[in-house]
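I am attaching a structure below and will ask some questions about it afterwards.
Excluded from the complex is one protein chain; the other protein chains are retained at their positions.
Just so it is clear, A, B and C label the chains in written order, and each chain counts residues from 1 on its own.
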Amino acid sequence: MSRFLRNQGWVAGLFALLIFLFVVTKLIQPGYGSGDFGSLARAVLPYAFAVAAQTVVVIAGGIDLSVAAMMALTSVTAASMMDGASEEYALFVVPFVLAMGLVLGALNGVLIVVTRVPDIVVTLAMLFVLQGAALLVLGAPGGAAAEWLKASVIGTVPIPGLPDWADAWVPKALVLLVVCLCIVWIPLRRSRLGLSIYAIGSNELAAFRSGVPVARTRIVAYALSGLFAAMGGLSLTISTGIGAPIPGPYLLASVAAVVLGGVALGGGKGGLLGPIIAVFVLRLVRTDLTLLAIDPNVTAIIEGAIMVAVVMFGAFITIRGRPVGATS
Amino acid sequence: AGKYTIGISNTVQGNGWREEMICAMKAQALASGEVAKLNIAHRNTDAAGQLEDIRNLISAKVDAIVVNPADPAGIKAGLEEATKAGIVVVAVDQAVTEPSAYIISNNQEQYAYLGAKWLFQQMGGKGEVLYMRGAAGASADSDRDKGFKKALAEFPDVKVAQEVFTGWQQDQAKQQILSFLATGTPINGIWTSGIDNVIVDALVEQQAPMVPVVGADNAGFVGQLSSVKGLVGAAVTNPGSIGGAGVTLALQILDGKKPAQQTVLVEPQLWENATDEGKAKLKSVVDPSLSPEWPVSISIPDWTTYTKEQIVACKGPGE
Amino acid sequence: MTDTATMPQLVSFGRRLRRFMADRPLIPLIILLIILVAILQVLRPGIVNERWLANTAKFAIPLAILAGCQTMTMLTGGIDLSVGTVATMSAFIMATQIVNQDPTVAFLLAMMPAVLIGLVNGIGVGVFRVHPLIMTLGTSLIGTGFLQVYQRTVIASGARIPDFLNWLGTGVTYGFPNALLLFVPVAVLIVFMLNRTGFGRLLYAVGDNERAARLSGVRYWQVITALYVLSSLLAGITGLLYIGLIKAPSLSLAEPLVLPSVAAAVIGGTSIFGGRGGYTGTIIGALILTVLTTLLTILQMPEGGRRILFGLIVLFVTAAYLRIVEDR
Partner (left out) sequence: MTTNPLPQSPLLDATGVTKNYGAVAALRTASLSVLPGEVHALMGANGAGKSTLVKILTGAIKADAGRILIRGQQLDIRSPADARRAGLLPVYQEPALIPDLDVLSNLRLTGTPVEPFRAWVRELGIPDLDIRETARHIPLAILRVLDLARALAVEPDVLLLDEMTAALPANLAEKVLEVVRRQGDAGRSVIFISHRFVEISALCDRATVLRDGATVGVVDIEPGVEERIVEMMLGTRIEKTRVTARAANDLAVADGGRPRLSVRNLQLGTKLNDVSFDLANGEVAGVFALEGQGQDELFAALAGSIRPTGGTIDVDGAPVKFSHPSDAIQAGIAYVPGDRAEALAMQRSVRENIALPFSAALRKWGPIRMRREQMVVSSAIARLQIDTRAQGEVQRLSGGNQQKVTIARWIAAGARTILCFDPTRGIDVGTKQEIYKLLRELASQNKSVLFYTSEMEEVQRVCDRVIVIFGGRVVDTFPVEEADEAALMRAAYGLPRGAKADVGILAEVKPGSSAEAAS
């Protein structure tokens, strides 16, 4: 039990915070219902993929500053390919764009491994490269998305055996998110490759000496990051129906959520669940601030303060909870 | 005292023009006496983030939403949902593709066309122009580009010496103009997308030959047009007070007074200092008490009813 | 490597040269800088003149000071993302307070938020052990919020750039920018501090092995708090210099400098993991970035291509530098 708390306590605490926020939301706006929850799920979608992309590399001991730019590039690519094309063509566009994310992500990894330049610089350089490429694909926001894709995040999923009122709380966007993340993450987490990703983040030298192919694992981690970023880019195109070459605010948000979600920035620790819950928390805070009609200039202060306070609180309980005899 | 709750969504924070727009919205809401509460979502984000804000405003059950769109097409779905929920939607500053929305907008294409045409005339219809655009990939920037290109087509002897993107950032623009001046390339005119006063500063500091400069009606630049020796230039109005007009339009619709068309365009004006009447006009509008980034056209006749004190106080109902 | 056998003298000369450069990492950096300047001169003959040099220095100086903040914090394994906000705040407060206040009072008011944010950063990182990235990101959000609120109270009072700052920011004396009067002492001080003072030693030690530092009697929180306050103060002063240069107070004045300041420090050879690096490299890094910006401004190509080129050059420069310096 104590080990569960040590390993999963943070995630459990975040989840409790999320529930608490839902209660607060309901108190602020008694009419808050399933439709609003669906809106939340849709708002979460691009952030969640950005955070997933960041989480994988952070666990592997790196950081990816090109997440948002990658999303912009994949988004404009998808949007411009689908512009004026048939609905069926989108069936080809989606895997193409995902593959593109995978390859570009792997390119990040290859550059880090080959040039031996620190990841922060490589991904910063790639941020500019990808942004530039996005501008070459689409000079201004535009393009289109297939109708069936747009529909894939609107509405709810009827689950057989569930009453209608419960179905209403299962928005398609949420299901899409869970499916996309699980398809990649669950088999990975259990595999030797997944362990290798944790291993190189935890202690690269020890990993190498344990026979982990460090370079290959790092490339795979960045490739997965690219894949998740491409999912994020697609989700942007799907929800807005266009592609925009200027990256949205997903980079810093992803780093913040990763840390809030209990993934150590040094690598090796944490999982995907925590950061995803953290995204929900951050989005719901945003909703509450809007519902409360807080002065918009104050919302920045509140969002910053919450971020700092939660992480400080986390640090505080780890200091307090340290067993006697441990030295800091 | 008012009865309506109005939601506002804006996606650029910390830029003088947008801040003035928000203040105009607040002032107009207060001056109208019809608004009980403003619900403002004002942050730096993209179209997807604006969709989130719009949906949150729908959850908050506002009566009308005034939105400065991050992208004309990108927030269609959210606006449609708002209309379905019985909410009046007004887009300001830029158009939106959602047909149910009302639009009151500055005409960005015309903005660029007007300024560029004046500039090319000043240049005598020929020569090299430095084209300092806004942010690459922004829709307002590409609209303005259309206007600029239209004017350019009318003056076949005018050439673009250099095209740069300032990102609508003062420091970037200044570094770019200084770099450009250092190349020694002769130019005959400068068109800017509203990052203007740093350009004039740079010309003065470097003692470069003064060439005609086109900018926006920002307080700083308008001041320079009347005070900097040898500067010939024009300010094209791009009122941030369009936000106040948006609130007025929303209230009219809520009160059952629907406008004749869905779209109302506010046509820009051009204030130049090459002629005497132009100078007189500039004298009348110059306002050194305003922050240099704020457009001086703080009100729009027929559309806004607040006083200067009200917009400068930047307080909405209930504050 | 392949012709080792055939050309022994040549290779040994090459190796000696590399060893020489590896011992003096500044030299290859300077060479890279000179190459960039040469390319510029080739593309636009005559551009490299006295005036251009002065302008380049003017823009490189604020960047170099902020990069100094990054260098110092990176030595301890941290980062300071709040420098942009701090600089903007002091600049904005100075420009608006000078209208009604005595210059000294205005100056003190302008530096107040810098000290405050630095203190909060330092306590958060040093005492509560919040990750510096999150901490400084959070305080920068909070600072921006306060600035927005403040801005509303001074819209009516207008703004003015004090003549002294104007002189310092834009003035040139005998071909030398006046900003050097500020920069040279600051740079000398930072270099001296890092190499010849106890505090500098502690920055390296704490960044290398915090536990070892602790066992040697170092109180981590003291070092970190002092560090972040110092970093913020420097950022505040940079803000004043920058407003003298740009002469247009805006709410995002110095934000665009944040990522480049990190890049300048990293290009200059400071490790983001702590314990390794120095300030002289950072200064060259800042110059390289500034020259690169000029280079791209005068290139006739689409904006997308420009960004791609920027990213590639940053990557190439860093990789080349590492290749040369790492003689292992």
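By our rule, a contact is a pair of C-beta atoms (placed from the backbone, for glycine too) under 8 Å apart; a residue touches a chain by one contact, two chains touch by 3 or more.
Keep in mind it's a predicted model, so treat the numbers as computed, not measured.
All shown chains touched by the missing chain in the whole complex, by label: A, C.
When the omitted chain is restored, the residue from C:Val218, C:Leu259 or C:Leu322 that touches it is C:Val218.
Counting over the whole complex, subunit A has residues 3, 7, 192, 195-196, 198-199, 201-203, 205-213, 268-269, 324-327 touching the chain that is not drawn. Of the residues in subunit C, those that touch the hidden partner chain are 19, 192, 196-199, 201-202, 204-205, 208-209, 211-219, 222, 226, 275-276, 327-328.
To be clear about the criterion, only the chains that are shown with their structure count from here on.
With each centre defined as the average position of its C-alpha atoms, the distance from subunit A to subunit B rounds to 34 Å.
Within subunit B, residues 13, 136 each touch two or more of the remaining chains.
Across the assembly, subunit A contributes residues 134-135, 139, 295-297, 299-300 that each touch 2 or more other chains. Residues 111, 115-118, 120-122, 124-137, 139, 252, 255-256, 259-260, 265, 295-305, 307-308, 311-312, 315-316, 318-319, 327-328 of subunit A touch subunit C in their complex. On the side of subunit C, the complex with subunit A involves touching residues 124, 128-131, 133-135, 137-146, 148-149, 152, 211, 214, 259, 262-263, 266-267, 271-272, 302-312, 314-315, 318-319, 322, 326.
Across the complex, subunit B is touched by residues 29, 31-32, 36, 39, 42-43, 46, 134-135, 138-142, 150, 154, 236, 239-242, 244-249, 283, 286-287, 290-291, 293, 295-297, 299-300 of subunit A.
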